[in-house]
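The block underneath contains the structure these notes are about, expressed in structure tokens.
Missing here is one protein chain; the remaining ones are kept as they sit in the complex.
Coming up: chain A.
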Amino acid sequence: MPAKHLGLVLIGIVMLYPVLWMVVSSLRPDDEIFRSPGLILDSLKVENYAEGWNALTPSFGTYLVNSAIVVLGCIIGNLVSCSMAAYAFARLHFSGKRWWFGIMLGTIMLPIHVIIVPQYVLFSQIGWVNTFLPLIVPKILATDAFFVFLMVQFIRGLPRELDEAARIDGCGHPRIFLRIILPLMTPALATTTIFTFIWTWNDFFGQLIYLTDPDMYTVPVALRTFVDSTVATSWGSQFAMSVVSLIPIFLAFLIGQRYLVKGIATTGGK
């Protein structure tokens, strides 16, 4: 047994070492980053953070706010639209239900790359390029079918007697949904929130394509512009901003571990 723990700890260290090293190195002067593979700080250079923060105009604060807006919009969009669609698929009888459900499942597997060109054409025709709308509106329209499926599975597990009792008491579907199903499905909503947060925060492809004006950049787009720009040669400040960009993910991970693990185990997320 001790050997097993030793092995696991070793694997863990090897895996997380580069990330720890990046955090430590973000506080180092550049020559030391290249010299030292260790985790002990010989000399401290907190200026990396100020340097990185102000390297681009506008400063990193703007990108954090932009990312926060996009993430918040996507979370609200997913929670509202996916729960509505899930209620219909899990509880309502309507014509062609199996067929529509099949289509919904099919869209889970649909790569964004297949739809991005016509989608871009559409959004650029209506003048949405360089706004957050192309990133948020698809979520309001329940296109993250993965979450619809996750919620359908959850609602199916809730006892039907509850809705039937409510129906006998004269509740219509909107009220059954709002008063009974929605409060009971908070675990599924939490899982959706946390996954949407992490995936949207990390998303690069969509944000790279739709946001080309520096004032509208989100964190990933800004970070990659920063790394790419000839002005920035300092690894220290690049690492500093990389660490800043990962902090929200790490916090989400700490707070939402339980929901993340459950969400993956039941539906197979990333």
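In this section, contacts are C-beta pairs under 8 Å (C-beta built on N, C-alpha and C of every residue); 3 or more make two chains touch, one makes a residue touch a chain; residues count from 1.
We take it that contacts and distances are computed from a predicted model.
**Q** The chain dropped from view, which UniProt name applies: "Peptidoglycan glycosyltransferase MrdB", "NAD(P)-dependent oxidoreductase", "ABC transporter permease" or "Anti-sigma factor antagonist"?
**A** "ABC transporter permease"
**Q** Among A:44, A:65 or A:261, which one is in touch with the chain left out?
**A** Considering all chains, including the one not shown, the answer is A:261.
**Q** In the full complex, which of A:7, A:61 or A:157 touches the chain missing from this view?
**A** Once the missing chain is taken into account, the touching residue is A:7.
**Q** Using the document's contact rule, name the residues of chain A that touch the chain not shown here.
**A** Output for chain A: 4-5, 7-8, 11-12, 15-16, 18-19, 21-22, 33-37, 80-81, 84-85, 87-88, 92-95, 97, 100, 103-104, 107, 109-122, 124, 137-138, 140-143, 148, 172-174, 177, 198, 201-202, 204-205, 208-209, 219-220, 223-224, 227-228, 235, 238-239, 241-243, 245-246, 249-250, 253, 257, 260-261, 264-266, 268-270.
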